[in-house]
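Got a structure for you, written out below as structure tokens; questions coming shortly.
Excluded from the complex is one protein chain; the other protein chains are retained at their positions.
Up next is chain A:
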Amino acid sequence: MAALNIQKGASSHSAYDLRDPNAEIIESHTLAVLVDNEAGVLARVIGLFSGRGYNIDSLTVAEVDHLGHRSRITIVTRGTPAVIEQIKAQLGRIVPVHEVHDLTVEGPSVERELGLFKVSGKNEKRVEALRIAEIFRASVVDSTLESFVFEITGSPEKLDAFADLMRPLGLADQARTGVAALTRGT
């Protein structure tokens, strides 16, 4: 039936998805899920991922519309293109889910994460930590004679790099929020 000229590998959105359906490439996607902020909604989303064997690399959630009781869940996940499509369709099936956006395919987006890093050290190491923090535009939010807590905002990669540099300088503890993301432009 080649004459019918239908593209193989259609998706639920388009009959003409040009991606190779058999590709086994693992892609990382950032999904924004707008939900009613009702009891158990996060458990529904997380339960979907664990129950169907999908990955969660990062997850953040907070109410973004207090009047409308809407929350925004940002999930960074990994999978083959087919699995990513299935994750989006399954998320869309959850009753309190209003919208599912795949920021990775919907155009350029801004992704930011906030991290707090506690670095303990003396003498040169302490000075060096402060110097690197300046380069990374991290700010000192707590200080003792033997430690700093740095606050830093940026892409997950930037936070990883900062942690790598701080490790030999006495990185004692860290807390990270996970990714929050928005599309660029209007």
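In this text, a contact is a pair of C-beta atoms (placed from the backbone, for glycine too) under 8 Å apart; a residue touches a chain by one contact, two chains touch by 3 or more; residues count from 1.
Rule of thumb we're sticking to: contacts and distances are computed from a predicted model.
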- Message: Missing chain, UniProt name, options "MBL fold metallo-hydrolase", "Acetolactate synthase", "Pyruvate dehydrogenase E1 component subunit beta" or "Probable Ni/Fe-hydrogenase B-type cytochrome subunit": which is it?
- Response: "Acetolactate synthase"
- Which of these touches the unseen chain: A:A62, A:A89, A:V127 or A:V141? A:A89
- Footprint left on chain A by the chain that the document does not show: 1, 3-4, 6-12, 15, 21, 35-36, 39-40, 43-44, 47, 51, 82, 85-86, 89-90, 92-98
